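Every protein chain except one is present and positioned as in the full complex.
Think of it as A and B in the order they're written, each chain with its own count starting at 1.
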Amino acid sequence: MANPILVLAEHLRGSLTEVTFEMLGAARALAQSTGAPVQALLVGSGVEPLAAQLGAADSVLLVDRPDLANPSSEQVSLAAEQAAGKTGAGLIFVAGTNVSTGIGTLLAARAKLPLVNFCREIKVADGRPTFVSQLFGGKVFAEVRMAGDRGVVSLYPGAFRAEAGRADKAAPVERCDLQAPPAKVRFRRFVEPETGDVDITRQDVLVAVGRGIQSQDNLALAEELAQVLKGAVCASRPVIDQGWLPLSRQVGKSGMSVKPRLYIALGISGAPEHWEGMQSSRLIIAFNTDPKAPIFDGSQYGVCGDLLDYVPALTEKLKARSS
Amino acid sequence: MDPVQISLLGVPGRAVLWALAIAAFGVFGWRIYQLVGLLRQGRFENRFDRLGWRVGHFLRNVLLQPRIFNERSIGLPHFLIFWGFVLYAGCFNWGLIRGLLPFVPIPYPDEVPVVRLFLELFAVLVLAGLGVALARRLFFPPKYLHLSFDANLILFLIAVLMLSNLFGSAFTQVAEGSPATGWAPFGSLLAAALSGVSKGAAHSLAIAMWWLHMIVVLGFLVYLPYSKHLHLLASPFNVFFNNPELPADLTLPGAPAEISAGASRWQELTWKQLFGGFSCAECGRCDRSCPAAAAGFPLQPQQIIQKVKQHLLATTIDQPRSAAGSPAPSLIGDVFTEGEIWACTTCMACMNCCAVWNEQVPLIVTLRRHLVSQGQVERTVQDMLANLTRYGNSFGKSDRMRAKWVQSGGLKIKDARKEPVEYLWFVGDYASFDPRLEEITRKTARVFQAASLDFGLLFEGERNAGNDVRRVGEEGLFELLRDRNLQTLAKARFQKIVTTDPHTYNTLKHEYRVDGRPLEVVHYTELLDQLIRDGRLPLKPRSNGPVTYHDPCYLGRYNRIYDPPRRVLAALGLELREMPRHRDTSYCCGAGGGRIWMEDTADVKERPAENRIREAAALEGVRTFVVACPKDIAMFRDAVKTTGQEGRIAVQDIAELVWDAVENAMTPAKGATA
Partner (left out) sequence: MNIVVLLKMVPDTVEELNVGADGRSLDAEFLRYKLGDPDEHAIEQALLLKEKHGGTVTLVALDAPEVDDVLFTALAKGADRAIKLTGAESPPGTPVLAQAVAACVRGVWNPLPADTLILCGSYAIDDLEGELAPWLATAFEIPLAMVVAGVQIEDGGRKAVVTREFFGGLRGEFELDLPAILGIQSAEKPPRYVPIAKVRAAMKSARIDSQAAELPEPPAGLELGRMAKPEAAGHAQMLEGDPDKVADQIIEVLAQQSLI
């Protein structure tokens, strides 16, 4: 039997994040080929109740201490190093999210383990995994193997199916301790997002605007379209950074993850950071002037052309239809 | 009758005149000395070259004042007042010399019959002019005309001068009992009306009129350099020192570092830029012509000029005592707002109508240069500048994509870097990269091919020519782009350059030099006109219009190319219906000077392009709006959408219309019957 796969469960404000289940799912799939057991590691303060949701793992290692509330990357990586040492874990899965970024690299640097970042896919041949890593903003994929049995893999959020990582049953929980010096990075407080006028995560229809909208004036076109479709307008990071829309409308890595029934992308090229937040949309229709824009690769329907031509025409027809 | 040979309160009249003249000329001279001293603190700029041109320019524009006549109501009145002023100023000096220096053997001017006649004629003409001017100010003032007490006072004083002359003439006649004469027609008429006045009283009154006249003129002399009528003195010089290259060529003399840093203090403006304020007559012509002002942007070109003058004087020789010691207001921030500086489209409408030939656009660019040097630039513009620095185009695309329209259209075009061509087509960013324009660019190429034109491109070697970059105020980046283009051009073999974009045309033609010589550049409308006239393009028009044509600023006002595009339209058999504002009064689309990269401020009332489309839409029967500039396509097609004129009026490039006719001519006959 191969060395266990250790999954670093990610949680924030008392809940496990989606990526945790994605990692468990990926680990389960790999375990099926290699026969390795899957272990989940849960580090925090008062997080024991969360362990029950980690049933997709064969066992859960729990480090629960009052001084680990909102633990630093360093503390989590230390805990992972010690847990892996104890259980003889081979691969360690961490999340490539804003919350967890840094943990995997710290762990690799400290324990002198190889690390594969941006992993989107895991293939298995001859019992050995090959990791497919997305580089250069999604322009190139690299296939990487590890020389030995041990290593850290940072999984791209949204790249693996979360359903495969959920289970009704609970896994046995084993409490562990952590040998750690006082934390060098101390959590102070959460800074809440400005409460927006609209909660874009609750919309059935979203009209998203990107750099291609060109000017703030053109936002009105998106607003009008959203209005006839009874949805809301959201945006990718460049538009938010310009200050054209509030932060509460941002979709993507640092923004919201949305799952509307309809996502209309206007002038969004489809960078991985944006995909991360909207890939679960049911129907994606993309408008872009660049026929090679990556957004078309993941959309069901695409229109190559000028927004200023196509959007008003669509809005008008929709209006005419509803009246 | 010698008016100075009297005794005023026991003092001889001549002594009084001496005292008044010395006092008036002293105050006047001191003020002028101070003003010139201020100008000398500005940066030096050589405006003393090309004397022949300057004299001609002066004669035409000061003596004939063609630009004053652009506004009919005030054109003739101002012309009459001006010439009346010249006549009266000459006669005043003459009379003053005669009065002060009795040994000079000359008569008083009004003792010479023909001079007297002219003085009277002009007195009446000037009074009529003043009447019109006053009525205009009181009852139908045009927008942006500065309605000051100052101006009304001046009108009043001039009237006093004219009336004192006429009444002086009349009272002299009555006093001398001389008969009515054709040399003093109006004086004689008045004398008849005043015949009841006794000879003694008339004599005194005639002398009083003379003194009144002289005292008012001397007072005027003192008042002049403190008032807006400083323009009377300054504007002839302003016209003389005008730079005919501006603003088509914004190259300024001096050290490059100094220039690219622009100006943040008045001392960093050139003496000529400071002098502009002294010359401004506050007439408001520039404001009325300004598309930014009309759109509700925070810019009035007149204020740009005026504020420099006010700031200059208020921080120096006119500094109020209370302000001493407190920090001087800063030129940018306190005097000019950033919004004001960025609102300009550099369309040149203001400079084109300024009756005293002020130079607003270069001044604005100087202020922009300072903002750029401090990195105080709008985000969107920063992105563009960063793109231009790295990729040589404002679209932020790889330079290898520049000629993508060639391959994707299945065209074969020569590479001028590899084989010699007659015409090098400098395509420009918008025509190369904007997906909305690709097809038009290809049609232009097909037209050239249909004419068997020997032409080529620089392909990925071309960079943005830098016209807008320079007008945004990024001088260093302009130089970088220009130098890269010149390096590439040096490797290419061609005879002439043809451009589609008027902005590119302007900068290549006026701001690029190879071995000190300008490049030979033609606009594609000129080339199309030539090809058609040479019979090289088969044309079979599909429609006969009517159409209207929009003169791009950088083609029209900047480079006076008005007729070639119109001849092309005529050759296509299209009936041209002109918009009210056409040729040199054409109305800017709002894209120039880097505005195409900027966000409109929230207080925008009506964008220039929308205003223009409405103007065209009001023309009867016109359904096609013809342009000769790729940026115009982008701007006006948007404006057609935002004004809801879709389906009513279509924006088309002149090359599209030519291609239509060429394609129609080249298709076999069945195409024609279909």
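FYI, a contact is a pair of C-beta atoms (placed from the backbone, for glycine too) under 8 Å apart; a residue touches a chain by one contact, two chains touch by 3 or more.
Note that the coordinates shown come from a computational prediction; the quantities given were computed from them, not determined experimentally.
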Contact with the hidden chain (one of B:338, B:454 or B:479): B:479
Residue among B:31, B:47, B:146 or B:397 touching the omitted chain: B:397
Touching the absent chain when the full complex is considered, from A:151, A:165, A:212 or A:267: A:151
On chain A, residues whose C-beta touches the chain left out of the figure: 12, 70, 72-74, 97-99, 101-102, 104-106, 108-110, 112-118, 130, 133-148, 151, 154, 184-194, 201, 204-205, 229, 241, 247-248, 250, 253-257, 261-262, 282-286, 291, 296-305, 309-310, 312-314, 316-318, 321-322
Chain not shown, touching residues in chain B: 256-257, 260-261, 372-373, 375, 377, 379, 382, 385-386, 389-391, 396-398, 400, 474-477, 479-480
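Basically, only the chains that are shown with their structure count from here on.
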Whole-Å gap between the CA centroids of chain A and chain B: 59
Residue ranges of chain B in contact with chain A within the complex: 379-380, 435-436, 599-600, 637-638, 641
Chain A to chain B touching residues, read off their complex: 215-217, 242, 289-290, 305-306, 308-309, 312
